[in-house]
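Shown here: the complex without one of its protein chains, the others still in place.
Residue numbering begins at 1 within each chain, and the chains themselves are lettered A and B in the order written.
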Amino acid sequence: MRRFLNLFVNARLRAQIVKELLSILRDPRSRIIVFVPPLMQLLIFTFATTLEVRNADIAVYDRDAGHWSHELVARIDAADFVNEIHTVHSPEALRDLIDRRAVIAALNIGPEFSRDIAAGKVGTVQVIVDGRRSNAGQITVGYLNTIAAGVSAAVQRDTVHANPVVVRHWFNPNLIYRWFVVPALSGILVFFSALMITSLSISRERELGTFDQLLVSPTTTFEIIVAKTMPALAIGLVLGLMMIAAAAFVFRVPFEGSFWLLMPSLLLFILSVVGIGLMISSVSATQQQAILGAFAIGVPAVLMSGFATPVENMPTLLQWLAEAIPLKHFLVIVEGTFLKAMPASDIIANTWPLVIIALVTLSMAVVFVRSRLE
Amino acid sequence: MNDQTSKTVDSQADLIQDERAQRAFDWRRLMALVRKESLQAIRDPSTILIAFVLPIILLFLFAYAVSLDVREVRIGVVLESDSASAQSLAAAFAGTRYLKVTPARDRREVAEQVVSGQLRGYVVIPQDFEKRLTSGQPQSVVQVITDGSLPNTANFVANYAQGVVLNWQASRHSGRPVSVINLEPRYWFNAELESRRSLVPGAIAIVMTIIGTMLTALVVAREWERGTMEAVLSTPASVVEILIGKLLPYFVLGMAATLASAALAAFVFDVPLRGSLPALLILSAVFLVPALGQGLLISSVTKNQFLASQIALFSGFLPAFLLSGFLFEIDAMPVPIQAITYLIPARYFVSSLQTVFLAGDVWAVFLPDLAAMMAIGVFFFAIAKRKTRKNLES
Partner (left out) sequence: MSNVNHVMSTAITSDVFRRLGKNNAAVMIEDVVKRFGEVQALNGFSAEIQYGRLTGLVGPDGAGKTTLMRIMTGLLVPNSGRVTLAGFDVVDDNEAIHIVSGYMPQRFGLYEDLSVMENMRLYAQLRGMDADQHGDIFDSLLDFTRLGPFTKRLAGKLSGGMKQKLGLACALMAKPKVLLLDEPSVGVDPVSRQDLWRMVQELTDDGMAVVWSTAYLDEAERCQSVLLLNEGKLEFNGPPQELTDQIKERSYRLEQVGTERRAVLSKALNLASVGDGVIQGDAVRVVLREDANTREIKALADDVGASLTLVQPRFEDAFIDLLGGGPGGTSALAERIDAVELGSDVAVSCRNLTKRFGDFTATDDVSFEVQKGEIFGLLGPNGAGKSTTFKMLCGLFKPTEGEAQVVGHDLRYATGSAKSQLGYMAQKFSLYGLLSVQQNLEFSAGVYGLEGDIKRQRIDEMINTFDLSQYLSTSPDSLPLGYKQRLALACALMHRPPVLFLDEPTSGVDPITRREFWTHINGLARKGVTIMVTTHFMDEAEYCDRVAMMYRARLIALDTPDALKQGAVNEKHPDPTMEDAFIHLVESAQLDDEARRDAKAAV
């Protein structure tokens, strides 16, 4: 503990921290590279990453000239998610539209449709979906089902019938996808920035020979590692704050939780990422190795973090592995803080894994740097 | 023979050699450059890591980790009523394949777990469930609460819970139709609706972007950094030879990685290849034109490994990942972003790859995609050629 306190009155450490910060922020070009691309990506990807379906084209092959098929098609045409209805007159034309990816789904309405409904029977419509776009296809079917249910209600207006289920979506009543994406993207972009900055820090000094210079000076390995965590910590924190502010004020994502719980979690998150970055850096001989190493670890980490798909959907083994990914824990915290007003106990449940990851990776980095002295 | 003639013979021999060396394009020089590049690629462990190990990891993750199919969503079922029908509905929830039910008596128990993220929602079977069920009035019988902070899962929970209740009701009053319109979805090309089948072909496009753009950008930048470019430029080799010599091995590497990925997809991940192998090869070959061109362009502009990797990441990898239509629907994006996607070669490749794997040889899809990839590729090469001069003037 005493050793730790001494650190902050230590001229050697101060000099190193200043050096680390300057080596990233002195050059105006590198300042731009550090801050501008992540913010631009937040903007572009927020709009790009959506699992909703919009502007969809749908084909209709209607062999029924009755009232109810007309009603169904009219309601689909009027739906928000539909861009255009393509009317076709042969199964071949329908097949062609699907094959060419011109439409995502096609309704095949049989000649008996309206007659069946009028007779009190169930009218069946075949919906052909482009399985190449399996996810969007499924969502489209969901939308179409809602429309069909509406028509059905109109048919049955004499008979008493109501939806037996009342649904309430907590935290995000209208299920606005952006409310989920923006906080998650802030986490991902901070993760990548911090990883890239730190993974280069030792390998660059090694390649340029300044690392030897550092090792012969009175500074300790512990101080070197502490100093090297600083720029990523500072930049990550600033980036994180900028993105959280953008989420709250530009994208209008409701911020329900405690800012004062989010801040320490963000710091711990960055610290654990920095640990991974420094570990990569301390085993890399060259900058190229460090870049590729960070890439080979960063991309799978994002895929397994629960951003693209929930962690619980993954095989058990991968779920265990995901526990070692700081981003997985931070996504829970940041989503929880924004939308759910997550209480301190839940936040802490997700921060202690971050502490462990940080401790393990940073100690490994110290060990690797020391063992390189052999 | 006197000295004079022997000298003439000598200079003629020189001439022949000069003539051969003088040619703007020489196969032998090209092959020498190709051999060099291949040896280097094979001997560098980071090339192997990026070209073979990372693709396998990525394909594996896309096949198993990034599944868009929901399974085993954890929800709570709060049973406030003890009636037989309430018990039967709770049992119906517990019996489904896609839900993992935590039973509870009090909604406060499960509410906290929704906040902490242990449950994705809960169903309340209320105290007056029996009364509501038999009242004959149009009213709801159960309440569903979801975790809206994960919109996809929330949607799934809501729809699925509704389906469970409707089915349960239908089974109780057999004969009375729930709805008079029945939509019968048929998923063409992917009848079992496994997202893996559409994600894995898309992932091949990502892998090829990494090899084509990222790796090429790095190796060309390295040549500038290490000073070997200066030595090669001072030989008779022409710019065209140097560029092709640099790219051909990575073209072959890219094609090898495609074949390996396709084999992996077909035999390990159970993705059918319904189209023909030649079609797949043509598509991959044409996609490599813009991918390699982009890598070459990046490195000839930056001449520095760190910058090259950053630009390749932001302009190659991430757009291929997020804007190619492979994970996220392009149609659903705002118009300005849709416009950007037209400039991304991976967009065309993903569309064709999904088609060649799942649908078959649909040339109506392939031809426009091939044309677009080719056009972008030619554009990149034209600029890269202009940027690479046969001297060190910048």
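A few comments on the model shown:
The rule is short, and it goes like this: a contact is a pair of C-beta atoms (placed from the backbone, for glycine too) under 8 Å apart; a residue touches a chain by one contact, two chains touch by 3 or more.
These figures come from a predicted structure and were not determined experimentally.
Although one chain is not drawn, the whole complex shows that of B:A94, B:A191, B:A231 or B:A371 it is B:A231 that touches it. Of the candidate positions A:L214, A:M230, A:A341 or A:M364, contact with the hidden chain is made by A:L214.
By the touch rule set out above, chain B reaches the unshown chain at residues 15, 17-24, 26, 28-29, 31-33, 35-36, 39-40, 43-44, 226-238, 390-393. By the touch criterion stated above, the residues of chain A touching the omitted chain are 10-12, 14-16, 18-19, 22-24, 26-27, 30, 208-210, 212-220, 373-374.
Quick note on the criterion: only the chains that are shown with their structure count from here on.
Measuring from the averaged C-alpha position of chain A to that of chain B gives a distance of 16 Å. Contact residues of chain A toward chain B in the complex are 33, 37, 41, 44-45, 47-57, 68, 72, 83, 96, 98-101, 104, 117, 120-138, 141-142, 144-145, 148-149, 151-152, 155-156, 160-173, 175-177, 179-180, 196, 200, 287-289, 291-292, 295-296, 299-300, 303-304, 308-310, 312-315, 318, 332, 335-336, 338-343, 346, 349. Interface of chain B with chain A (complex): residues 46, 49-50, 53-54, 57-58, 61-62, 64-74, 114-117, 120, 136-155, 158-159, 161-162, 165-166, 169, 177, 179-191, 193-195, 197-198, 214, 218, 222, 305-306, 309-310, 313-314, 318, 322-323, 327-329, 331-334, 337, 340, 351, 354-355, 358-359, 362, 364-365.
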